[in-house]
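Heads up, one of the protein chains got dropped from this complex, but the rest are sitting where they should.
This part shows chain A:
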Amino acid sequence: MIMAHSSFLDVSGAEKSFGAVTVLGGVDLRVAQGEFVSLLGPSGCGKTTLLRAVAGLLGLDRGTVKLDGEDITAKPPHRRDVGVVFQNYALFPHLTVAENVAFGLKARRRAAAETREAVTQFLELVHLSALADRSVRALSGGQQQRVAVARALAVRPKLLLLDEPFSALDRKLRETMQIDLRRLLRELGTTSVFVTHDQDEALTMSDRIAVMNRGAIEQFDAPEAIYRRPATAFALEFVGLSTMLAGTVTAQDGTTVAVDTAFGPLRAHGNFVPGAKVLLAVRPERIKVEPAGDFAFAARLRDAVFQGSKVQLHFEAAEGDRLMVETADLPHGVPAPGTELKLGWAVADTLIYPAPAS
């Protein structure tokens, strides 16, 4: 595991408002050297603003940005040593592929031989050597993205920022390119911050994910931890699917609370006073259908969606609730809608949050 304590990039107290709208409300973000961190959140959550502030393309109202121990808050972008892959790639349309990659090296007045060598090396790394003398306008979306990556990396920046670099690509291409890019960045040891609204992308690529909502980071943790133990109801909703049941706490017993729901009483680990409105959640693959031992309750199947390696079962639930199960283990085949099935799960798998204010 990466040492999360030594911070290579250190953003603290970042605040930014546009007029009356607060886009960043005092964000702290610490990224270790060589780490790949995703900023994940819906549009308008402030992730792109944070990225632009780190790149120096946007000034912060308050807060500091430190990179490699140096305060770069007041530095203009061209003196920060922070590379960016833009969402639309922002390739220079009047230059060829090789000239685009060489741009940063020439701007930094590197020796011609060094520039040539770096261009050759990075075009090879992104498998574009054959297209070096092509105009970038003649390239496909995937090729353009690779030029943008090679151009940003060729100057060996201390930090690479990626602003939704896969959003313009089709799904299949996106998946292979995610893996390729992740491998390349790992080989080069480049510290990277990646902005996305796509949870699958974030889960696939990241060492750690910062889940952002309304200008704040709600949870900053490894992908698995975020999926298994979402810190807030927002993180739960945004990352992965889950069953969600509204309820009211009826009793507390040590570390466990009893909650009354539309499907009867359920139990979860948590600390809530009786009478508190809560939201219970269970990840769909944690729920067992027709469990051998204890079960939580029976529910009527509304829909079964066959997805190849697994089946998704949707059950009838009260308004505002959602009850769904993903399972690969259905010994009697896919049940018909309308069947009543017993569902069960471990108390430890029950996530509990204060009910979101509606």
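The criterion applied here is as follows: a contact is a pair of C-beta atoms (placed from the backbone, for glycine too) under 8 Å apart; a residue touches a chain by one contact, two chains touch by 3 or more; residues count from 1.
Criterion: contacts and distances are computed from a predicted model.
A.B. asks: Quick one: find the hidden chain's UniProt protein name among "Putative spermidine/putrescine transport system permease protein", "Multisubunit sodium/proton antiporter, MrpC subunit", "ABC-type quaternary amine transporter" or "N-terminal half of MaoC dehydratase".
C.D. replies: Looking only at the record, the undisplayed chain corresponds to "Putative spermidine/putrescine transport system permease protein".
A.B. asks: Out of A:H94, A:R137 or A:R186, which touches the unshown chain?
C.D. replies: A:H94
A.B. asks: Check the options A:V82, A:V126, A:L169 or A:V311 and report the residue that touches the missing chain.
C.D. replies: For the chain that is not drawn, the touching residue is A:V82.
A.B. asks: Quickly run down the residues of chain A that touch the omitted chain.
C.D. replies: 55-57, 76-84, 86, 88, 90-96, 99, 103-104, 107-108, 151-152, 155, 157, 161
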